Structure formats: structure tokens, C-alpha cells
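Report on the structure given below.
Of the protein chains in this complex, all but one are displayed in their positions.
Chain IDs A, B and C follow the sequence of writing; residue 1 opens each chain.
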Amino acid sequence: MKYWISVAVILVLTLGVALSPVNEYFFFAAYFVLTAIALSTAWNILGGYAGYVNFGTPAFFGVGAYTAVVLFKWLGAPLPVQIVAGAVMGGLLGFGVGLLTLRLRGIFFAIGTIAVIFIMETLMINWRYVGGATGLQLVRPPVSVPFDTYARMLFMVIAVVAVVAVSIARYVQDSWIGRGLRAIRDSEEAAECSGVPTLRLKLIACVISGGLMGAVGAPMPMYLSFIEPASTFSLNYTIAALGGSIIGGMSHWGGPIIGALVLSTLQQIITVTISGEVNVLVVGVLLVLFVVLAPEGVLGLFKRWLRSSK
Amino acid sequence: MAAILEVNAVSKHFGGFTALSDVSIRVAAGERFGLIGPNGSGKTTLINCVSGSLRNDSGSIAFQGEEISRQPAYVRTRKGIARSFQVPRPFHTMTVLENLLVPTAYVRHLKDSEGEAQAMQILTDMGLAAKARAYAAELSQVELRKLELARAMASQPKLLISDEAMAGLSGSEVDEVLKILFDLNEKGITIIMIEHIMQAVMRFSQRVICLDAGKIICEGAPTEIVKNPDVQKAYLGA
Amino acid sequence: MPLAKERGKLLMGNFSFQVNAKVQHDMYFNNSPWNDASSWSDGFFAAGKKAGAKTLAVLAADNDFAQNLANGARTLAEKAGIKSVFDQNYPPTTTDFSSLIRAIRAAKPEMVFVMSYPNDSVAIIRAVNEIGVGSQVQLFGGGMVGLQFTPIMSTLGSLLNGVTNYNSYVPGMKYPGIEDFLKRYAAKAAEAKVDPLGFYLPPFNYAIGQILERAITATKSINDKTLANWLHANEVHTIVGPIRWGKDGEWANARVVQAQFRGVADKDVEQFRQPGKQVVIYPDAYKTGDVITPFEKARSAK
Partner (left out) sequence: MIFSLDLLTEAVIFGVLLGCFYAAVSIGLSVSFGLLDVPHVAHPAVMILGSYFTYLLANQGLDPILSGVILMPAFFVLGVLIYRFYYESFEKRGSEAGVRGLAFFFGLAFIIEIGLILTFGVDQRTVRAAYIGSSWELGDYRIPYRMLVAFGVALALTLALTIYLSKTFIGRAIKAVAQDQGALRLMGANPVRIKQWAFGIATAVSALAGAMVIVVGPVEPSMDRLYIGRTFCIVVLAGLGSMTGTLASGLILGISESIVLMFFGASWAPAVAFGLLLVVLGIRPQGLFGR
């Protein structure tokens, strides 16, 4: 109950900000921060709870984005439809990849997901309808009321997507699925022998996680009013999703939020003050530092601090 | 007595290595059954095939008359086969109690409130109740072994396979674990004990089979087995 | 662009391509020797036709700019009755072109029109040198960006020989005042460590200055509107020749030079200062020699 009240408060606040005269740059930055939060949260459902590393975030994200583009170009579908369709396609991709590789050890799944990124990218490069390697310029329909710019409207949209992602992650964690996934992460063989249908559970997690990533990708083309394979399938999304979860802490739905918030805010600051390359470098360095020194992430550090101060 | 488990001509290969060749055993309901053999003789492979962690290459495995050798492990657990692991594999990010809630939820579909009550009962029976809120890292060797058995019991199995539950334990600890197993058997649970400690397995089992290099070399009452020259050869390497 | 239009400012373009096509700003003036897509390739096709080529291979990078040009080339080829026997786009990330060149060779075209970017241009020239494109090819090149840049020219050296490619200015072209400009540029370039030859862009940048100077002197005004009107009405003489603008702000008469590399030696920057290393074969008014065909023969010609 407390959770849902805070969700409502957050959404109302978000709407308030979106309608207030805040500088446009804020929305630009916030869009990326919220994207990072949603992606990390989605990633964590499989990666954090079940311990299966998905390097393929950009593949799922990109499938969502391209699904949205195709629906928009073909039928002029409205944004909510695009997002739902992006989620469905992301989930389907998750199902396919999972079925193919989730029976194997985690490393094979991880490599398989890298493969999926490049395969999706190659497909889009060769698909003229969506612009091929050149990309496709989109003519956006007029922005919907009550928003007066796209940045504001999409800020609200991505905030809703992020809240949905977090709520689903929270639900999964607390439900029977969550306990099974944790058992899988701790010892897959013992989980299976304790009656956990491990493959089915991993597939469920993979579908949910992939679906959410697809939903996050769907509004991106509208945001940029452009789509192009190289940046859509960029490994930077992989490191953002992975980094957010690991730095924040993978055992709780709050971890990815904290991690992604810290990481993407830091990235925005560095991009503005130093350069685009350095911001990715910082993520890489932080990622390695955290896995080595603070494997439980910020949440773990916080817990340890709580315990020691007691 | 009716057979609860029938293993028929089961073989298993890893690449060019034959881990099991043409193994057949028959375990009666309520029986205390011992499985012995030197390191690498195929004991663990055999019970992996029975519990479903591995698939046998040929032969059949029937549980309560039903062929199960193509079913995934979790289905077999739900049908009543539970096992412990030689190297304990606790769910280390969960408390002892939560460890037991995995099978209560996934095998018996109990709500957490009911599951917790039953899990506490099992922990009390095994003398682990005091550690219900502890994590695996805080447990001693013998407590870890008990947790393995307790988790297996939480699925209310008909057949319990105990894989070297006593390895590395002191004499009194061995007695403790043995008592638990005897108690479980009293309640009607069939038990297959895989053990390296001859003394324990001989005390416990009604019938023993000895494996060597993937083959059954003899079968019989504990007293006969100890005297068998093949067994002595296999163990002493003479 | 839209910003300049909204604020009613005069804007000089610098080697941009068709940026005013959609915005339609009447105070925009691009200073580049091309105007539309076909202006890039008509010289190439004219020379090819003269050499009797009837078939064409098109190889183009898959990005906006290259695709635009390639489309222009395709239309021109169709109009000229040249048959396309190979037409492929490659993704901008391609690094190894040997397979593509092999496939082109197998298609036996008589003309190969390439629209590539600097990295790809280098790799393509290397692959052509390794694999060969076949003896029937009359003309090779056309729209390869990067072969105008001094570092790339000196890296490739003799590998460039025989390639016919677009350019903006090469030594030997008779524009009044340009040689004097390049002499002054060369002195300063050495100090500033920029492109030592400076044929491609610098004269055009300088010309922008000249254009504005002429307009301001003639109208005695710095009002955007007045200047724009004058530029639309008059022909301006610059070190890159006389310029008159069309309605869209592009040069009314495109003057994309097609030049053939000949007798280029390895590792020598200075050689490019003399006329004859890049022989202008188009447009006729600035011609410094005749094209040598076929391509293989031109590669060994002095």
C-alpha cells in the first residue's frame, strides 16, 4: 500500500514537472536517466534475480524501437500502441533466445545474447523499409495535450514505463517466481531438485525482462524523430543496464534504481563537462571496481553501514 | 514388498568414458538401501540419473511403476524423489527457513504461512530450529548436512536419496545424522544411502549394492558384502 | 538552417550538399562546385561514354549522402543508356573490400562508379590494387571522398594511379589569383601544421570571404536582405572562378572537376603541386589532358 501511494505521488509530481516551465534540457537529461533506470530494472529481473547475464539489452531495446517505427510508418499507430507492441516483440525475442540458450550454462546464454544484438542490427541494416544503415527520419505527429513539447510528453511517457518496470520487478521479486529465481541463482541443480521448474522460470524472467526492454525502446524513435541501427544497437545500452544493476545491487528491486540514477547522472555530468568517451570509460571502471570491491553494490554497502552503526 | 524404484539396464557415457554400464537395481518401498563403491565408481552418476540431474543414455528408470527417465528433475521431485547433495548446495542468499520454503512452495504449492509452520516442524525434528533465521555461511559442517536433508524432506518425499551426508563429520555427528535417517525411515520413507563411511552404511542398510567402474560387482546383506572378495579388492585396490 | 531562416540572416554554405532543398531559405548561398546529385557524376559518365563504356558497376556506402549521389548516378546512367551490371551498398562499418571487388570483377563492368567515405576509399583503393577489377574497366572512381586529402593522397601514393575522381581544384586549372593564394597558404600551412597542399577546401573558404567583400563593396551595405539580393543578381569573380547562384542558393553552373591520377610516386607530398599528377578531364573548359583508358593502362601511364 505504501508503495502504491508513493508511486501515485511520483507520477503526479512527474506530471507537474512536465507541465511546469522547467528548462527543456532537464527533460532531455531526465529522459536518459529514466531510460537507464527502466533498462537496469528490466535487466535485473533475469540478471540479478536469476544470475543469468544478458549482454543483449540493445537487441531487446532495438526491437522495441524498430517495432514502434514499423507500426508508425505502416499504420500511423499511436505511441501507447507502439509501446505495447514493442514490449510484445521484446518478450517474443526473449522467449526465442531463452529457449535456444537458457538450457545451457550462463556463459553460453551471455554470449548468445551478444550474438542476437549483431543479428538484429544486420537485419535492420538490410531492411530498406526502415531505412537500412542510413536510418529513417520520422515526421512526428503534433504533440498531444496537455504537453506543449515532445520532450515533456516523452518524459512523462518514459516515467510511466519506468514505474511499470519497477512495479513488475517488485512484484516478481516478492512472488513465488522471485523465490524460484533466487534458488536458481544460488544453485540451479538444488533448485531443480527442490521442485523448481528452472527452465520455465528462466524463460518467464527472460520474457518479462526482454518485454520491458522492448517497451523502453519503443518511444526512442519518437524522441529522436530518427532511427538508425548503429546507435540503436549500441553496446552502451548493455553497459548501462548491467552497470546500473551491479553498482546499485542486484538482490532487490531498489538496487537498479539507485545504480542507474547514480550512474546516468554521473554520465550526464561527465558528458557535459568532459567528453562522451570518458563517460563510458567511467562506467566501465566503476563496474569493475564494484564487482571486485563491493559485489553487493550500493545497497550492500548501505546494509553493511547500517549493521556496523547499530 | 512392492518396488518403489526400479532401475533397469541403465548406462551413461561422458564422451568416451563409461560412467555406468548396464546397471539394474530394485528398491522396495520402505527399504533402507545402501550404495557403496570407491571414488569414481559411478554412485553419484547413478543417483543423478535417478533424480534427473542427468539423463541416462539407455535403459529405464521406473518410480512407483511409472517410467520417469525422460522427465525433468523437478517433475521427479514433485512425484516424490528427493535428494541431498554430496557437496552441500544451500541457497546461500536465503535463511535456513527460506531454503525449506522453496520446496514447500514449488512441490507442495503451500502458502508461505503454512509452509513456514511445516518447515519449522522439520527443522525442530532435525535439531536445526535455533538456526532457522541464519544464513548458510553461518552454519557448521554438520548443520549444512542437516540443512540438505531438511530441504529434501520439505518436499515430503516418498524416496530420499542421501548422497554422502556424513562425509567429513566426526563420530558423534555421524551418529546424529544416522539417527535422523533412521527416524525418517520409521515414518515410512524409503532411503537410499550413498556412503563412503563403511561403518555407517553397514549399520544403516538392510541391503547393499557395491559399484565399481560403473558396474555392479555385488549385492546382498551388509554382512555378506563386507566379506565379498571383489568388494575388498575394489576398496583396497589389491 | 531553419534558425537562419527564422532570423532572416544571410548564410554562406561551405561544401554542403542540398541542405536548402527542403528549407528554401532565399538568403542561403552554398559555395561548392556541385549543385544537385547528378552534377557529381555527369563528368565521370561523359568521359566513360567517350571511352565506349556501356556497362556500369555502382558501389556506394549506405548512408544519406552517398545514397543521394548514387541515386543521381543511377538516373544519369539510365538516361545515357548505360546498363548497370552490379549495384551494391555496403554498411559504413565495412573494412575489408576484397570480396566486393572480386564480385565487381566477376560482373565485368566497363565503368566502376564508387561513392565512398575516406576510410572506405583507402580500403577500396588497396583492395583494387590487390585483387584487380579486370581489364575491361575503362574508368574507375567518381565519387570517392578522401582522395582529395593530402595525408590520404601521400599514404596511397602510386596506388592512386589511373583512378578518376571528383575534385574541386587541382593544379593546372586556370583560375585567376588562385596560384598566388596557394603560395601564401603553403607558407602559413607549414607553420600551422594543417593540410600542406590545401587544394580542396581552402580556396573555397577564401572565396567566401571574397564573395562577401564584393557584395558589401558593391552595395555599400551590411543589410542581409540587400546583400542577398545583390548576390542573386550578379556574377562574382573569385579565385575559384566566376560564380552565379541559382534560386536554391546552389551554383547555377556546377563545375565538379573529374581528374585522373597519373604517374604518382610513393611517399612524396610535393609531387602533387605540379600539374599532371591529377589530369583534369572534365569540364572541358578547364581540361588539362585527355583521359587514358582502360583503367589498367592508365595505372602504368606516366
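One rule holds for everything that comes next: a residue touches a chain if its C-beta (ideal position, glycine included) is under 8 Å from a C-beta of that chain, and two chains touch if they have at least 3 such contacts.
All values reported here derive from a predicted model rather than from experimental measurement.
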item	value
Residue, one of A:G62, A:G86, A:G112 or A:P256, that touches the chain absent here	A:G112
Candidates A:I177, A:A191, A:I246 or A:V298 - the one touching the absent chain	A:I246
Sole residue of C:T55, C:N89 or C:N165 that reaches the chain not shown, by the stated touch rule	C:N89
Residue among C:K5, C:R126 or C:K287 that touches the chain left out of view	C:R126
Touching residue (missing chain; options C:M27, C:L100 or C:L147)	C:L100
Positions on chain A contacted by the hidden chain, ascending	47-48, 51, 53, 55, 100-101, 104-108, 110-112, 114-116, 118-119, 121-123, 125-126, 133, 185, 235, 238-239, 242, 246, 250, 277-278, 280-281, 283-285, 287-288, 291-292, 295
Hidden partner interface residues of chain C, rising order	62, 86, 88-91, 93-100, 102-103, 106-107, 119, 122-123, 126, 129-132, 159
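Simple rule for what comes next: only the chains that are shown with their structure count from here on.
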item	value
Starting at chain B, fewest touch steps before arriving at chain C	2
Central chain (by mean CA position)	A
Most heavily contacting chain pair (counted by C-beta pairs in contact)	A-B
Between chain C and chain A, distance of the C-alpha-averaged centres to the nearest whole Å	45
In chain C, residues with contacts to at least two other chains	none
Chain C partner contacts - residues on chain A that touch it in the complex	125, 132-135, 230
Of all residues in chain B, those that touch chain A in their complex	51-53, 72-74, 77-78, 82-83, 85, 89-94, 98, 101-103, 105-107, 151-152, 154-155
Residue numbers on chain C that touch chain A, as the complex places them	62-64, 67, 89, 91-93
